[in-house]
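Shown here: the complex without one of its protein chains, the others still in place.
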Amino acid sequence: MSLLDLSISELGRGLRAREFSSVELAGEALGRAESLDGRLGSFLRTTPELALEQARAADRRLADEADPPALCGIPIGHKDVLCTRGVETTAGSRILEGFRPPYDATVVARLARDGAVVVGKMNCDEFAMGSSNENSGFQPTVNPWDEERVPGGSSGGSAAAVAARLTVAALGTDTGGSVRLPASFCGVVGVKPSYGRVSRYGVIAFASSLDQVGPLAKTVEDAQLVLSCIAGPDRRDSTTSPAPVSDLAGALREGVRGLRLGIPREYVEAGLEDGIKAVFESACRWLEAEGAELVEVSLPSTEYALAAYYVIAPAEVSSNLARMDGIRFGPGEPQAPSLLEAYELARNRGFGPEVRRRVALGTFVLSSGYYDAYYLRAQKVRTLVAQDFSRVFERVDALISPTAPTPAFRLGERTHDPLAMYATDALTLPANLAGISGLSVPAGFTAGLPVGVQVLGPYLGEAMCLRVGAAVERAADVWRRVPAGFDG
Amino acid sequence: MAELQAVIGLEVHAQLLTRSKMFCGCRAEYLGLPPNSNTCPTCLGLPGALPVINRRAVEMTIQTALALGCRIPEFSKFDRKNYFYPDLPKGYQISQYDLPLSLGGHLEFEVDGERRSCGITRVHLEEDAGTLHHAGEIHTAKFSLVDLNRAGVPLMEIVGEPDLRSPREAPQYLRALRQLLLHLGVNDGNMEQGSLRCDANISLRPRGQRELGVKVEVKNMNSFRSLEAALEFEVRRQSAVIESGGTVHQETRGWSEVEQATVSQRSKEEAQDYRYFPEPDLPPLQVSRDLVERLRGALPEPPLRLRDRLRDQHQLGEEQAALITERPQDAAYFEAMVAAGAPPRSAANWQLGPLQALCKDAKLDIEHSPVPAVELAALVRMVEAGEVSGTTGREVLVEAFAMGRSPVDLIRERGLIQVSDAAQMQAWVDGAILQLPKAAADFRSGNDRALGPLVGAVRKASGGVANPDLASRLLRERLGRGGG
Partner (left out) sequence: MVAHLSRLARLGLTDAEMEAILPQLRAILAAVDRLQEADVSGVDATAQIGGLYDVMRDDQVDPGLTAEEALANAPSHEAGLLRVPAIQ
């Protein structure tokens, strides 16, 4: 038994009751990372000095304040795409090796404001491009439930570290499923907020119109506490919604009685592994038993969503990564014989194969003569995908489906087949195209591997997602299970 | 072969006089700052940083577009223009591609007193790049150096239609545009320092032919003179190519001040492909009709109309009216002087003559003149009324300007008000004739030039306050040459 097995509210009670201090809690997280992460590779770097400083400050607040924030003193990990002032931030890419941002991402600043304690920067696929974490420029992360398998990506370090109890919670980013997929593969909760619900300021961009920061945590409530802290408008990100954040905590206790939940036919009719199907069907039965009405719905444009995604995301990334030129930051090639070579050497050495592929693809779909056939058309298909969701949300309160068609796959299994890798996100990426809310919640296991259920809610429907997710969590009752070798 | 005709269109980039940059809170004023001391994560293009639109820059652009008679569409957006260059930190410039803030206007200008009009294709908004310096000689330097203080300064692009037909028209168009921007208060008009920049497209075609010839883009002209010179050079160069049976290549050429020639800029190894797409970090703009009407209502009087009005209202000369309306602060100063009772023509003379010279020497803008319009108007009134001489007035103005004092106060303090009292004058006149008998004799016998020293003697005896006109009249009478 470790303190890291406890939920945030349990830890909060212990901290307030002085059963343990934030310094002790951070020390335990860092100690576990020290002794166990050699196997996992979930941290790119731990931040002991920062953690100690923040934990001490948190302990003072816990002693002084009548009502300290729920996250005060709680250890948290930041996916390495989040800029942390003075702390190396690489986005999992060699091209950013040594980059110490002079500023904090808004989400990082908000967590710090509430007293959360940063224990480290979490590994991820390079610039968040990948579904397995094998595209990290530094090291792969493995799945704590089976170290031969991937943790999912791209927020694989965040998910694996939460599952293995190396941190209490972590932030990830979800562009096509990068929070929900690793959450499902590692047996933790992962939330993808609606586009614009959480600030992207200081988040190293993958695809600007799809990226959202979201929490990974052991429980739905933990995820809600982190989300409540980071959500809301930010004057530095013009795409954040000005709408106030709804009562997310209240949603957890409402239950699902009387809700109509849709099951998208296109998500369940083909390609699901049997074990996944079985876990999903039991989740459906629990929800019905809790009083929800389940109906089949159709999202007919789903068949085009993957294609649209793999035009829009690469197009945006080809432009977003243009600033990685080795002039203002990164190792660079300042001694190259010419300017052109300086660019090309820095970028060729700095970018891994998947990044090169997507940058090349994105450059192609935006280039003159191809824009209309690819980019413009993909944006129109995006409209169709969004309209599908709007239409069904007139009839149902939320959608449920498996998060992924399979459980965690083996390391190396899909690295040589980009298309097979891309298909991993088939059930998650439509939500990013439409900008709606979603989460993945652990619902059971198949052959010892966790299986997540995806809940999709309307735009700014985070409360609905959490409400349904909490019901699945209660029925599944699996969140206290710890991967073998990481318990105690 | 038919005579060749030039077809010219100008693209003008104007930095906007906002306080902060286009997409971040850094200062828009960057000149004279230590290198790279005016940046933030956004304009430095650091990973994760995001742009936020400066409302004032949008308003200034719309206002300029309205002054040019452009349409303001209800929907507009920003796009990314992708290319690699060390002065472009993000690897893309945020600009406007297919839905600019404004479309379709025109600019009136004059060539040799004849009014012309040139179409305006569009006015849009973008961000400026940083500046590059070369370590050592440009052609042998091993390194270039980048300063990003300018990166992200709001830049308005005014694209003109190819309506100009001779190099002579180009600087006149640009002058009129510059004057308009000055009157709108959106740009400082400084071409030398690059806050106002001009590129030109020029092609030739046989007169009477409808299709356009091959277009050459010319850059690096940083004065009206170099703009005209570069275009004249291109006309000669392209004519020679065509007349010798060759074809003009579509290319970009730079004006070299040293060589007084345009030089082909090293041809790029591939055609530029900017891969424009909508800027996903910025929601689009929906320009409300209320805003458009509010900005339209706040437009100043168009410079040409202001010039004509002042000319007609105050019987100014053509050139005088043009000079007094060159910049809005000039016109404002002039109108304030007139309002304070100064006769308009004298007011203009004093302003354009002595005052402007003083301002120029002191490197002060007229709006910050230590002698405000009301004070100068009072001085001009005294001169006109004969209470002080023009010479004294000018001398006092110099001192008042230097001391930041009122010229009229100085005149009163020093007792410089001209004496026109006949008895007092008579005494000084008699004194002068006694003092300069030879001059008196010469004048009496018809030598007009001898009057000067006599008047001088009167002035001297009076301590400078004798009214010189009265003095010469009395001297004439005394010496028997009264009545002309």
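Each chain gets a letter, A and B, in the order it is written, and its residues are counted from 1.
We take it that a contact is a pair of C-beta atoms (placed from the backbone, for glycine too) under 8 Å apart; a residue touches a chain by one contact, two chains touch by 3 or more.
Here the structure is a predicted model, which is why all the values come from computation and not from measurement.
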Touching the absent chain when the full complex is considered, from A:F329, A:F393 or A:F486: A:F329
Candidates A:F185, A:F351, A:F409 or A:F486 - the one touching the absent chain: A:F351
Chain not shown: contacting residue from A:V179, A:I204, A:L259 or A:A308: A:A308
Residue in contact with the excluded chain [from A:P102, A:G258 or A:G485]: A:P102
Touching residues (missing chain, whole complex) on subunit A: 98-100, 102, 194-196, 209, 235, 238-239, 241-242, 301, 303-304, 306-308, 310-311, 318, 322, 325-345, 347-348, 351, 353, 356-357, 359-361, 363-365, 367, 373-374, 376-384, 386, 418-419, 422, 434-435, 459
Contact set of subunit B toward the excluded chain (per top definition): 18-20, 24-27, 34-41, 43-44, 52-58, 77, 84, 86, 132-135, 138-139, 141-148, 266, 269-270, 273, 275, 278, 280, 282-286
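Operating definition for what follows: only the chains that are shown with their structure count from here on.
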Distance between the centres, which are taken as Cα means, of subunit B and subunit A, whole angstrom: 56
Partner subunit A, residues of subunit B touching it in the complex: 41, 44-53, 80, 82, 84, 86, 89-92, 144, 146, 148, 273, 275-277, 280-283
Subunit A to subunit B touching residues, read off their complex: 81-83, 89, 91, 96, 99, 101-103, 105, 200-205, 207-209, 235-239, 315-316, 318-319, 321-325, 327-329, 339, 343, 363, 366-368, 371, 375
